[in-house]
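Take a look at the following structure, please.
As you look at this complex, bear in mind that one protein chain is not there, while each of the others sits in place.
This part shows chain A:
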């Protein structure tokens, strides 16, 4: 919305990545763009395998060793070098990962969230955060395998809330949550954005993206195909420019459930 005058937190332009694998070179990502301002929530939607999660890994610098990347990637105007990424990771830039095996299975969740909470008033802060995300205090003493998928998502959200990061990248943070919990989780992220952080929300939940994000970016096959205001997702999708974006909108169960992909 009025984000143009705000500080650019993250700028990714023409990002590409190839994977070298047993002699073959795989072109995984061709050209992705992403701009995030302070106070802005940008939702990334698109097909599975479009490169959304890879981009997230690239921003925090956790790509596999055989990845070769090109293009511009800057945080607050500084090129994101390996060294800068190592400094920012977990401090200024934090990733809420998608895979539920990202938690250490041998350590209680309370302890794992605690790593992100500062030393000051640690116990009290932890309690507050668990309450905020809707997890019972008893969950702190539990191990990851004892939690449901939805509870696990809340643990990741707790880690994001505990952090002081300026940029939060949330990869499918509401997968497996009920509607109330989705609204609560995204409401928390929205508040963080309003307080000056930048949020990247990778999601398939278009309705939630439309409700909470300012800007929606659409990726397909490793390319950016549309960047648009969230409000343009309405009616029968007339305000959306790209046929794939319109097809996504019209594939929702409430909008026709049409299984046609104009890209194939």
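The rule is short, and it goes like this: a residue touches a chain if its C-beta (ideal position, glycine included) is under 8 Å from a C-beta of that chain, and two chains touch if they have at least 3 such contacts; residues count from 1.
Heads up, the rule we're going with is that contacts and distances are computed from a predicted model.
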item	value
Options "Anti-sigma regulatory factor (Ser/Thr protein kinase)", "Peptide ABC transporter", "Indolepyruvate ferredoxin oxidoreductase" or "Cytochrome c oxidase subunit 1": UniProt name of the undisplayed chain	"Peptide ABC transporter"
Absent-chain contact - pick from A:14, A:70, A:178 or A:194	A:178
Chain not shown, touching residues in chain A	45-50, 53, 98-101, 146-151, 153-154, 172, 175-182, 204-206, 247-249, 251-254, 257-261
